[in-house]
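Note that this complex is displayed minus one protein chain, with the remaining chains in position.
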Amino acid sequence: MVDSIWRLGYASRFFLLTLLKSGTSFRRFDLIIRELYFTGVLSLIIIIVSGLFVGMVLGLQGYETLQRFGAESAVGTMVALSLVRELGPVVAALLFASRAGSAITAEIGLMKATDQLAAMEMMAVDPIARVVAPRFWAGVISMPFLAALFSVVGVFGGYLIAVVLIGVDEGSFWSQMQNAIDFRYDIVNGIIKTCVFGVAVTAIAVFEGYDASPTAEGVSGATTRTVVTSSLVILGLDFVLTSVMFRGMS
Amino acid sequence: MQRTTMDLWVGFFVMAGIGALLLLALKIGNLGTYSAADSYTLVGSFENIGGLKVRAPIKSAGVVVGRVTDIQLNTETFDAAVTMNIDSRYKFPQDTFASILTSGLLGEQYIGLAAGGDEAFLKSGDKIMKTNSALVLEDMIGRFLFNKASEGNDEKK
Partner (left out) sequence: MTSETLVEIKGLNFSYGQRSILKGIDMTMLRGKVIAIMGGSGSGKTTLLRLIGGAIRPSSGYVKIAGKIVHELKRDELFKMRRKMSMLFQFGALFTDLSVFDNVAFQMREHTDLSEPMIRDLVLMKLQTVGLRGAHDLMPAQLSGGMARRVALARSIALDPILIMYDEPFTGLDPISLTVIGNLIRRLTDALGMTSIVVTHDVQESLKIVDYIYFVSEGVIAAHGTPAEVRGSVAPFVHQFVHGEEDGPVPFHYPAEPYASDLKLGAGFA
């Protein structure tokens, strides 16, 4: 118990240090570009494919339920609302944690295990500024993009099922969706959620990597912890954010 | 610093991300159909707003012309003061009638604006004088029973 509080304190201090030492990353943006490739571009496939399937399932299930009430034209609203408010941010963040978060932890952990971080320190280069901060910011930047892609592809998947396959009227599919989804309340709140998740997941990933014990077991344990901790944190934060954002809305 | 294929991919990724955000805002959301930038405010006071909520649509002849932005209780008159944001493309005469309506039997409540014949138009911040409260189901049933009862009394005479 005392130990985990201790670790939490250390993690917070590490997070603050990362923020304080982020100057280098922004002066040398090529460092971030490089990491954007690893966290963002390499996560594209899993995000797009999952988004498509989640949207298609939502379309099928939504149609199945709504047609009992003769409201099948509202299937677009249902798909889009679920994606923009909840599934987009949450599922994209979960996928991001297991794809990019674990990779970040493993990479930093291995750099520690093979003395690369110590070598950097001995070369008078701060590993937090040079290794941790660029990965952190690349993750924070990628996350909203990935979640937005997830939602858009998901809506397209719903469209494929509902309109192309089942034959719901295309016009009412889009117009009901646009009527029901408010930019400020639904989309902006969804994006805020995504940004919070992005910060949480990458902060956990870089910390677990930096804090890993420098052995093979240490690194694999840290990678597992990244995925488990970030998944729990995402779901917990989602509850908190949802209850703050959407309380008292229609 | 030479350009690398990695830069190309990252460029592609950022473009796709921004494109997705734009699509979310314009195609899936309602930013394309209604924006808060060019709008004006009207205020109406209603005896009872029923289940009206902030963000409820304001329609005239079935067309969405704005949204409810704020609902407060006026503690002097004990009326509900409803603030409405109306798209500035639409002007309404000063004797416009605002009533709280329900879409369908169980649907959401909205404000319907019925234009009058006045020559002068409402300006931003103006108060809509003629309002009609929401129909509350309990009141309706109560009134119906009362009428039935009085009809019965009439027949006995």
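Note that the chains are named A and B in the order they appear, and that numbering of residues resets to 1 at the start of each chain.
Convention: a contact is a pair of C-beta atoms (placed from the backbone, for glycine too) under 8 Å apart; a residue touches a chain by one contact, two chains touch by 3 or more.
Predicted model only: the values in this text are computed from it and were never measured.
Across the whole complex, the hidden chain's contacts among the shown chains comprise A.
Although one chain is not drawn, the whole complex shows that of A:71, A:110 or A:195 it is A:110 that touches it. Check A:16, A:49, A:125 or A:216 against the missing chain and you find that the one touching it is A:125. Interface residues of chain A facing the missing partner chain: 107, 110-111, 114-116, 118-126, 130.
Quick note on the criterion: only the chains that are shown with their structure count from here on.
Rounded to whole angstrom units, the spacing between the C-alpha centres of chain A and chain B is 35. Put simply, chain A touches chain B in their complex at residues 30, 33-34, 36-37, 40-41, 44, 80, 84, 142, 144-146, 148-149, 151-152, 155, 174, 177-179, 181-187, 190-191, 248-250.
Every residue of chain B that touches chain A in the complex is listed here, in rising order: 1, 6-7, 9-10, 12-14, 16-18, 20-21, 23-25, 27-33, 36, 53-57, 64, 108.
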